[in-house]
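Quick one: the structure is below, questions incoming.
The complex is shown incomplete by one protein chain, all other protein chains being positioned as in the whole.
Should a chain be cited, it is by its letter among A and B, assigned in written order, with residues numbered from 1 in that chain.
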Amino acid sequence: MSEWLWLIPGFPLLGALLNALFGGRCSPRGMGRMAATMPFLSTLVVLALWSTHGRDPHLHDRVWTWIAVGRFHADIAFQVDQVTLIMISIAAFVGFLIHLFSQQFMAGDYGERRYYFYLNLFVGGMLVLTMADNLLLLYLGWEAVGLCSYALVAHWYRKPENAWAGRKAFVVTRIGDTALALAIFMLFAEYHTLNDQQLFVAVATHPDVLVLTIAGALTLIGAIAKSAQFPLHIWLPDSMAGPSTVSALIHAATMVTAGVYLCIRLYPVFAAVPGMLWVIGLSGAFTAFYAASCAIAQVDIKRVLAYSTISQLGYMFLGVGIGAPSLGLFHLLVHACFKALLFMSAGVVISVYNEDHDIRHMGGLKAQQPFLRWVFLAGIFALAAVPVVSASFYSKDAIIATAFMVPGGKLLWALALLGAVLTAAYAFRLYFLIFEGPVTPGEPYRMGWGMKIPLALLAAASIGMGWLQFPPGWSGPDLWLPWLAPVLGMPPMPSGAVNVFLQITGSVATLLGIGIGIKAAQWERRGHGFSRLAFLSGAWFFDAAFLRVFPPAVYAFARFLDRGVERTGFRWAFLGGLRDGFGVGSQLLGIGENGLLSRYASGMVLGLLILLVFAWGWM
Amino acid sequence: MTLELALVIAALLFLAGIALILLRRSLIFLLLGMELLFNAAMVIALVGGARWHSSTGQVLVIFIMALSGAALALTLALLLRVKQELGGDTVDVLCHLREEADE
C-alpha cells in the first residue's frame, strides 16, 4: 500500500497539469468536472488508507531523489502517521466538497479555467506539505499553497484592490517563509540533516539551546505568518477579496492551518527549548482574544469570518503551546468543517444580496433561504461552541480548560475565556443580523444539489464531530486522544472539582456571549453598534500603522539606492570620472597627433637618440 | 679599408639621411633620405659580415635591397597619387589625409 502514497497529491497535481495542457481545447464546465474528480480520487485513496492502516498508520513512500549534495539530502518522499492522516483527510475531502460546490457557484465566471487550475494545484500543494517527510519538501508545499493563495485572492484581477490584496497576502506570508528558510539553514548547519525523524533524534541527543531557540523562533515566525497570527495576521482580512469558496478552502480549512501543522510536526524542536511552548501559547491566546474583539465590530460578512478564523487559529496555537497538540489538531479538524461551511454559506448570502458584503443591509433571510439558514446556524453553533450540541464545545473548551492546568497557564486561560465570550457574541451577532429581524429582500437564488450536499455534510460534521472525544469524567466515546497518543502524547487533562468548575465557566462564557451577541445585533440595527468603535473595527489600527510604515520605507529605500547610489555613485561619479579621465587623456595625447609628417619624423629621431643614450649607458 | 672607416661612412650616410628627412619638405627628398638610412644599415651589415666571416651580412643586404626596391615602387606610386589628388608634393599636404577624429 505504501508505494501508493504519491497518488494522493498526484491526482490534483495531474489535474492542474491537464488543465494547463488541454484547458484551451475544452469548455470551462468540462474542466470544472475534471478538476472536481481529482480530489475525489485522492479522497478515495485516503479512505483506502483509513480502512487498511487507520488503526496505527506508519507509512513511507520514497518517489525520487530531489536534491542531494553531500549531506544536504532531500527526497520527494511522503510519510503518513496519525497527524498526517487527519490533515490529508481534511485537505482531500474538504477540498473535494469545495470543488463540488464551485461547479454551480463559479459557473460563468470570467476566469473559470484559471480558478480550477489553481484550486487543483492548491489541493496538491497542501497534500505535499502535509505528507512531506523532510523540511525541504514541506517548504515546497508551503510555497505552492502560498502561490495559489495569491492567484486566487487576486482572481478577479481587473479590480486593482483585489490584485493588491493578493500581493499583500503573498508578501506578508513570505516574511514567514524567509524566516522558515533561515530556520532550515540553521538546523541543517547544526544537525546536517533535513529529514524530520533524523532531526528529532539529533535534537534529542545534542540539544544546542542557542541554535534551537533561534531556529525555533524563526520557525514560529514562519508559522504565525502562514496562520495569520498576531502581528502577521494583517493579510488575512484583505484576502477576503477572493471568491468565497477560496476563502473557505484556503483561508479557513487548509492553508492557514499549515502553521499549526508545522508547530505540531516540529513539536520536539520547540519542546527542547524551555519557555518556547509558553510563548507559542501566549501568542495563540492573545491572538484568539484580539481577533475576536475585532470580529465583533466588523460589518463586512467575510471580514467577520476572517477575524474569526484568526481567532480560532489562535486557539489551535494555544493548544500546541500548552502541551496539548492533539487537542489543537482536534480543533483544527472541527474548525475546518464549520468554517468552510460558514464561508460557503456566506458566499451564497453575498450572491443573494447582489455582491453586497455589508451585514447591516441584510436581514430576515430565514424565510427566503430556509436550508441555508439551518446549515448556517449549525456553523454558528460550532463557532460559538454551544454546550453539548456543537463540535467546538469538545475541542475548543477542552483547550481552554487544559490551559488552566499547565504552569503559567492562568493568564492564557483568562485570555482564552475572554475570547470565548467575544466569539459567541460575534457569531450570534452575525447570525441575527443576517437571518433574523426585519426582512430585506434579496435576489432569488436556487441552490442545486451540488451546493446543498457539501453544506449538509459539513453542517452534520460541525455538530457531530465533537462526539469523537468526550471531556474527561464524562461517560462516552474516548477515541481521539488515545489514538493520537503514540505520536503526540497525552495532554494534561483536568479532573475532579477543577474539571467541573472549568466546564461550567466555559459554558457560562458561551451563553453570556450569545446574550451579548443578540443584543449587539439589535444595537447594530438601531445604528449604534460595535461597528462605531473605530478602534475595534479598525483592528486596533494595527494594519493601518503597518501600511503607513513598511511599504513606504521599502520604496523609499529602493529610490535611494537607485538615485543616490546607482545613478550618483556608480554612473555619475565613477563612470563619469572614468569617461572624463579618458577624454582628458586622449586630448593630451592628441596634441602631438597633428598629421604633420615632419613632426612625426622629428619625434622618431628624438626617440632614436634617447634609445642611443640608453644603449650607451648600458654598455 | 678598415672597420672604423666603414662605420664612419655608415654613420655619415645615416646622418645625411636624417638631415634630409628632417630638413626638406618635399616628399621626394623624404624618400631619398629613407633610402640613405637603408644604405647605412646595409653598409653596417656588410662590414659586420666581413668582420665575422659570415655570409649572413651579404644575404641580409640582398634581402634589404629587394625589399626596399619593392617598397620604393609602391611609395612612388603613392606619391604620384598624392600629387594628383592633393596638388602638391610637400609633406604638409599629407595632413589633409588625417581623419578628423573628434566629432
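Here is the rule we go by: contacts are C-beta pairs under 8 Å (C-beta built on N, C-alpha and C of every residue); 3 or more make two chains touch, one makes a residue touch a chain.
We take it that contacts and distances are computed from a predicted model.
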Seminar exercise, completed: Answer for the undisplayed chain, UniProt naming, from "NADH-quinone oxidoreductase subunit M", "Lipoprotein", "Homoserine O-succinyltransferase" or "Glycerol-3-phosphate ABC transporter, ATP-binding protein UgpC", is "NADH-quinone oxidoreductase subunit M"
Problem set entry | Displayed partners of the chain not shown (whole complex) | A
Problem set entry | Option touching the unshown chain, where A:389, A:545, A:561 or A:584 are the choices | A:561
Problem set entry | Identified contact with the non-displayed chain, of A:107, A:189 or A:504 | A:189
Problem set entry | Of A:58, A:71 or A:410, the residue in touch with the unshown chain | A:71
Seminar exercise, completed: Of A:209, A:533, A:575 or A:609, the residue touching the omitted chain is A:575
Seminar exercise, completed: Residues of chain A touching the missing chain are 64-72, 76, 114, 136, 139-140, 143-144, 147, 150-151, 154, 157-160, 163-164, 167, 170-171, 174-175, 177-178, 181-182, 184-186, 188-189, 554-555, 557-559, 561-562, 565-566, 570-571, 574-575, 578
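Quick note on the criterion: only the chains that are shown with their structure count from here on.
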Exercise. Approximately how many whole Å separate the CA-defined centres of chain A and chain B?
Worked result: 89
Problem set entry | Interfacial residue positions of chain B with respect to chain A in the complex | 18, 21-22, 25, 30, 91-92, 94-98, 101
Exercise. Once bound in the complex, which stretches of chain A touch chain B?
Worked result: 590, 594-598, 601-602, 605
